[in-house]
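Heads up: the structure comes next, in structure tokens.
The other protein chains are all here in position, but one chain of the complex has been omitted.
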Amino acid sequence: MESIVSSTVFHVIPWGASYALYFFLIGMSAGAFILSMLPHVCPGEGKYMPLSKTSWVISFILLLITGPILIFDLTTPGRFIYLFFPNYWHMSSPLMWGTLLLMGMGLFSILYGWALYTQNPLVKLFGTIGGLFAIGLPIYTGFDLAVHPGRPVWHSAVISPLFLILSLSSGVGLVSLIAYFINKDALSKELLEGLRNILLFSATATFVMLLAQSVVLAYGGEEEHYTLTLIYANYGFLYWGISWLLGTFIPLGILLAPRFGASTNGIAIASALIILASYSLRHIILLSGQLIQQVY
Amino acid sequence: MSERSFGLQAPPSLGVLGKKRYAMVIDLRRCIGCMACVLADKAEFEVPLGVWRTWVQYEEYGTYPNVRRQFLSRLCNHCDDPPCVKACPVQATYKHEDGFVLQRYERCIGCRTCMVACPYNARHILPAKRSNPNLPTKVVDKCTFCFHRVTQGLVPACAQTCIGRVRIFGDINDPKSEVRKLIDTNPTVVLKPEKGTKPQVYYILANRSGLEPAKVFKNLSAQQKEDLKDHQEHFENYVGR
Partner (left out) sequence: MPEISRRGFLKLGAASGAALAVAPSVLKAMETELGGRDFSAETLAERTSVPYTCLVCNIEDGGLAFVENGRIVKLEGNPKHVSTRGRLCAKGNVGMWHVYDPDRILYPLRRTGPRGSGQWKRVSWDEAIAEVADRIKAVLGKGHPNEIMFKWGRDRSGGATGRFMKTLGTNTGVNHTSTCESSKKIGMEPTWGPDIETPDFANTKYIINFGSNILEAAYFHNPYSQRISEGVAENKAKLVTFDVRLSNTAGRSDEWFPLFPGTDGIVALAMANVIMQEGLADTQFINDWTNYPADKLAAYLKQFTPEMAEKYSGVRAKDIRRIAIEFASTKPATTYTYRGPAKHLYGSYNERSTMLLPIITGNIEVKGGYCLPRGMGYGQPQPAPEGGKEPSFLSSPPDYPLAGHKVSHLVPFWIKEGKQKISMYFNYMSSEGYTHPAASMWREILMDEKLIPFSVTFSNQMNENVNLMDLILPDCSYLERHDPESMPSSLWPWLGLRQPVIKPLGEAVEYREVLKRIIHKIDPDGSKDMRKYWEFKNGEDYVRQQFAGVQGLNWEEFKKNGVWPIYGRLDPATGKIVGKDGVEIRAEYGLYKKEDPNGKVVIRGKKYKGFGTPDGKINIYVPSYEKYGFNPMPVFKPHPWHWNKDGSSKLRPDEMILTTFKWNVHTQSRTTNIKWLNEIVHTNAAWINTKSADEKGIKDGDLIRITSPVGYLVAKARVTEGIHPKVVAVSNTLGMKFGRIATAKPRDAAPMWAGSELEDPDTHNIWWKSAGVNPNDIIPVSADPIGGSQGWYDTVVIVTPAQPGDQFGDTKFDNEKHFQFFKETMRYAYTGDKHREMHPEVKVTQLPPAELKKGH
């Protein structure tokens, strides 16, 4: 019989699902922004121009939603303002990086939107700077978790790139899905092909990183390995069903299908599934890293 | 070798000439698991229900009739390289040059980043309701090594009442201190040294398996699972229902 450790001391899970929701939404916002600025910044990507404005609107709305989520998750929401006091700033904290990135993103999203709608040539400059912030945001949300060596699953170099890719795929996916519902017939073949390529690339990258993360966990220390076991037990459906099967394999299958993969329906279904997985993966990663320590 | 010190208000002082480094030795040869430390601490800071600055884990191991029980007192490790301090976006938590890791309630925004950063679960959110309404609520709190007592020349409250004289407190940089002598003359372990935190609570005769969080989680008793569920439900909004 194994030992029994007993105590009536329990610890809350410090970061609950609202953090996963924030990571998810801010990631989509960033992904959508990238899609919006791409045709303005990269000369060869003009095919995305029809989606540029839609993408920006989506990105901006999501950005507006995320702020309150973050603020009201604080146990003292009124003090969110402290994050903007330069004499309080603590640059070793990823949360501070996030604050600055969000401020930058907000500012340049507005400037970019203004330039986009007024057809100001500055759209290229604002798009470029905004795009850098948009890339930074999911990367920092990854660091939010990865810089904590005390947490299994989180402390991994793969988290930031994974979150970046999930951000791209979910952002592009959301734009595709909305475009599909607005007017699916307006989507050109070239545009569909481009969306397919982005989704295919990101789904493949997600597959590789998810695989890498899981294998490393399985071969990790006791806490890592046991967390993987707990993921199977507690989040079996989210992990196997949503993240692996529905969110990775099926979209890959759809997108690889020669005709269906580039069809409006194919892209829409793949997008919806990819969005689902991009939330469920963040949820699993965020919460599973905090399970064991409830009783330690 | 240069010490990592970014994000810390005071660099690591362990073994640094002319610097103090307060530390605690927990001599488990002497521990009887009596919980006096836990309750002295609850009283010293009027710690609300549901949260703890220090606690004691019991571990029962072996097969009948060869069974033993071992205790493990836990508290903030006042790490020399505290990850919680690095993680705080507004410097609400900071490192004192003598080694204390302290919290400024009036600055804490309640983002709980320090809680996720701490590999030892030494931090908690204060519930919204407290016996003494003047005390802070809804912000993060933690063990202070009884900074307010030590600055007055007193040992921390847990060490004060420790029946077995298990908890010994002092400046580890002082070769004549009791903590230093105990560490020099006994094999000691610290919790999760691999996390790079340089924890400053040293255990004599700690039982390995009780130190492993996965093992603790795996072998929860039915009652503990029930209690855990109740605790989770009550504090799902962090500050108590």
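Chains here go by letter, A and B, matching the order in which they are written, and residues are numbered from 1 within each.
Note that a contact is a pair of C-beta atoms (placed from the backbone, for glycine too) under 8 Å apart; a residue touches a chain by one contact, two chains touch by 3 or more.
Computed from a predicted model, the values in this text were never measured in an experiment.
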Residues of chain A touching the missing chain are 1, 4, 8, 87-90
The missing chain sits against chain B at residues 9-10, 20, 22, 27, 29-36, 38-40, 42-46, 48-50, 58, 60, 62-65, 67-71, 91, 94, 96-98, 100, 104, 106-107, 127, 129-135, 144, 146-155, 157, 159-166, 169-171, 174, 177-178, 221-223, 225-227, 230-231, 233-235, 240-241
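Keep this in mind: only the chains that are shown with their structure count from here on.
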Rounded Å distance between chain A and chain B, as computed from the means of their C-alpha atoms = 35
Chain A-facing residues of chain B, complex = 6-7, 52, 55-63, 83, 86-91, 107-113, 115-121, 124-125, 138-139, 192, 194-197, 209-210, 212-221, 224, 227-228, 231-232, 235-236, 238-239
Contact set on chain A toward chain B in their complex = 1-16, 73-76, 79-80, 82-83, 85, 88-96, 99, 144, 147-151, 222-223, 225-227, 230, 290-296
